[in-house]
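Missing here: one protein chain of the complex. Every other protein chain is in place.
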Amino acid sequence: MKKKWPRVFLYVILIIYAAITLYPFLWAVFASFKTYAEIVGGGLTLLPQNPTLNNYIHLFTRDENFVAWIWNSLYVAGFAAFLNVIFNSMAGYALARLSFPGKKSLFLLILALIMVPGQILLIPNFLIMRNIGLLDTHWSLILPSAINFAFIFMMRQFFINFPKDIEEAAAIDGLSRFQIFFRIVIPMARASVATQGIMSFLAVWNEFMRPLLYISSPRLFTLPLGLQMFNDLYTTHWNLVMAGSVITLIPILLLYIVLNKYFMQGFRVGGDK
Amino acid sequence: MKKFLRLSLFAMLMLVVLVACGNDDADPTTDDEDDATEVADNGEAADFDWRAYEGETVTVGIWGGSDAEVATRPELFEAFYELTGITVEERIYADFLINLQAELIGGIAPDLFYVDSNVFPMLHADGVLENLDGFIADTPDFNQDDFYTPLLNAFSVDGAVYGIPKDFSTLGLFYNVDLLAEAGFTPEDIPDTMAEMPAFLAELAEGLPADVTAGVIQAGLARHLFVYEAAGTPIMDADGFAVLDQEGQLDYMQLLVDSYQAGHLATPAGLGDGWSGDSFGLENVALMIEGNWAVGHLNLQFPDVNWGTRELPTINGNQGSMAFTVSWSMNAASDNQGAAWLFMHFVNGVEGQEIMATGASLLPSRVSVAEEMDIAGDPILAPFQAAAAYATPWQSGINLPIVYSTYGNYFPGALSGDLTLLEAVQRIMEAANNEIETHMQ
Partner (left out) sequence: MKARTREGIQGYSFMIPALIIIAVFTIVPIGYAIYLSFTRVNLLAGTFEWVGFGNYEIAFSDPRLRIALRNTVRYAVFVVPAQTFLALVMATVLNSGVKFERTFRTIFFLPTLTSSAALTMIFMFLFAVNGPVNGFLVEWGLLAAPINFVEDVNFALNTIMVMNVWSTAPLFMTIYLAGLQDVDKTLYEAAAIDGANAWKKFTKITIPNLVPVTNYVLLMGIIGTFQIFDQAFIISGGSGGPMNATLTVSLLIYQFAFQVRGTMGYASALAILLAILIFVVSMIAKRLNKEESLY
């Protein structure tokens, strides 16, 4: 009898916290089926009084490019995520497993670099993109996002704990470093790779500042940038914003559900053993 | 640590390279007066040739705009192509100021772009806008005098024109007919002078249901500027410092603050709404001071509300309002100015303005177009069009952005009663002028 209470207490905490997280989310989802007046009219109610698909219809029909924006976002985020997985893993592997001169200072440097606030780098980055001729191309979104410091750290942590004997056995079989890495190490790092994949996809998919700065042709817009176009100078169209955020969420949610089983294991930043 | 330093040195080296190439072509300043006259001399003044630049392309930098604007724009570009054979390529900016500044710095800005009246002084001072006088002189049927004077003045410096107002909005008074009736009033009871407004708001508040506030106005310098300047003292002195505490500047602002503290006026956020248009549409208020952009919003989102509009009450016997206007301006560094001017001439001409005004329900900046469309006969839009003749443009020198954000920062303190109005404006002046002093030499 005595032992049951802590359990109940745990569930109460979990349920309250789940409600706090779920309510705003559901509110946004249901709001996307409401009229503008009903959304701004407030009220605690979740369910729309007169459900309507008009917001979605409007999104898909106002601008001929809308479907292209979705494809652009999928392409850019997918490509960037792919590069992230390879490059971050390679860098993390080198930092964890190989000893080379300058490693420690490189590590410190990378750390210091992410501490500079991004606003100040907008103009310099714009000038660089102009100088290398990538403005108004999708490369300007993919290349700078192709690595991520947080995931390099994560991969380094993972590889530090990775059993050495497997690689040693492979080396005896005559495989080169790169062969070992791509044929043996990466497949064994599935969970971390999947986690990185989702998280870097997510980061690029939601990215707003880069497309804002680099892309000016409407047909090359990504979804977050395109959705911004639905707000005019003086008014925010909440009904469209909510519908847009639901559309934005769908691919990420699907990806998350599909890769869920790897997800948690992948997030290892634990200590060195 | 030594290696860390070496890497930093490497970084510095890279940046020197970057700066070297950056500076060469990032310099957009050209001697604009000379350029303009040159083109003007070469142009055929006598018979204007619309097909002179056939087959060329002009790039235009704009923002998205309302649904109606977006839908009408292709029609405008198409009509221009039919006439001139010039293709229009549009770049749409999500954050106009950042995008335009970046492209100007990078030397790749479009031939033509929108300029909002409040950032015009800054862009002009930086020398990135082309002087249009030469083009105008060479285009006999352009008829500069056809534009509402305050609007054209907003883009002129010492008589030289650097932008042609494409359209405009002004502030007017919106009233909810049903709510007025519920409180025992008709629209005719709304006073014509600002001095009588506080008493009217108080009476109105008494007659309205408890959850309805008498009036709503957005708090911000963009809405208040003309009130400060009503007695004739500009909010910026000749040296570019903010002046908000002079004789006569605060009298009418005090009325506004008093009504707010009495609960007869509210800000939209105070009512829990995103902006005044929602408060009014949801019938949380009976009166609202807003721009004509609210007209389309109310019709679209709140079609069942019964409302009307009128001009703002007078201050000291003078009519007053704010004018928000945007120009088409030409890039001083554009190498395609001839074709660009044709586009300017077309969109700002009678035909171009008619296409945009009809399709996108914007107020035309040409008097003749406004008359042609009989906007004066439209009971909803007439008050806004009328204000074009006397409204104060939203503009006040290159330091306005500093004063604007400082104002938005401290003015809420006057509304909440944490500061008196005088204290609030003094803080605004102190903070803004301190910053202007530090950064403007």
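For clarity, chains are labelled A and B in written order, and residue numbers in each chain start from 1.
Simple rule for what comes next: contacts are C-beta pairs under 8 Å (C-beta built on N, C-alpha and C of every residue); 3 or more make two chains touch, one makes a residue touch a chain.
The structure displayed is predicted, hence computed values, not measured ones.
S.K.: Which is it among B:Ala79, B:Ile98, B:Val243 or B:Ile380 that touches the chain not included here?
M.R.: Touches the omitted chain: B:Ile98.
S.K.: Using the touch definition up top, pick the residue from A:Ala81, A:Ala146, A:Ala170 or A:Ala189 that touches the left-out chain.
M.R.: A:Ala146
S.K.: I need the residue numbers on chain B that touch the omitted chain, in ascending order.
M.R.: These residues touch the chain not displayed: 10-12, 14-16, 18-19, 22, 26-29, 97-98, 101, 104-105, 122-123, 125-128, 267, 269-274, 398-399, 401-402, 404-406, 408-410, 412-413, 416, 418, 431, 434-435, 438-440.
S.K.: List every residue of chain A that touches the chain not included in the displayed model.
M.R.: Residue positions of chain A that touch the missing chain: 6, 10-11, 13-14, 17-18, 20-25, 27-28, 42, 44, 83, 86-88, 90-91, 93-95, 98-101, 103, 106-108, 110-125, 127-128, 132, 143-144, 146-147, 150, 152-153, 157, 177, 181, 202, 206, 208, 224, 236, 238, 241, 245, 248-249, 252-253, 256-257, 260, 263-272.
In this text, only the chains that are shown with their structure count from here on.
S.K.: Quick one: chain A and chain B, Cα centre-to-centre, how many Å?
M.R.: 37
S.K.: Looking at the complex, which residues from chain A come into contact with chain B?
M.R.: Interface residues on the chain A side: 35-37, 40-42, 62-63, 101-102, 104-106, 108-109, 122-124, 126-128, 130-131, 135, 212-213, 216-218, 225, 228-236, 238.
S.K.: So in the complex, which bits of chain B are touching chain A?
M.R.: Touching chain A: residues 1, 3-4, 6-8, 18, 21-22, 26, 61, 63-67, 69-70, 90-95, 98-99, 101-103, 105-108, 272-275, 277-278, 281-282, 291, 293-294, 297, 300-302 of chain B.
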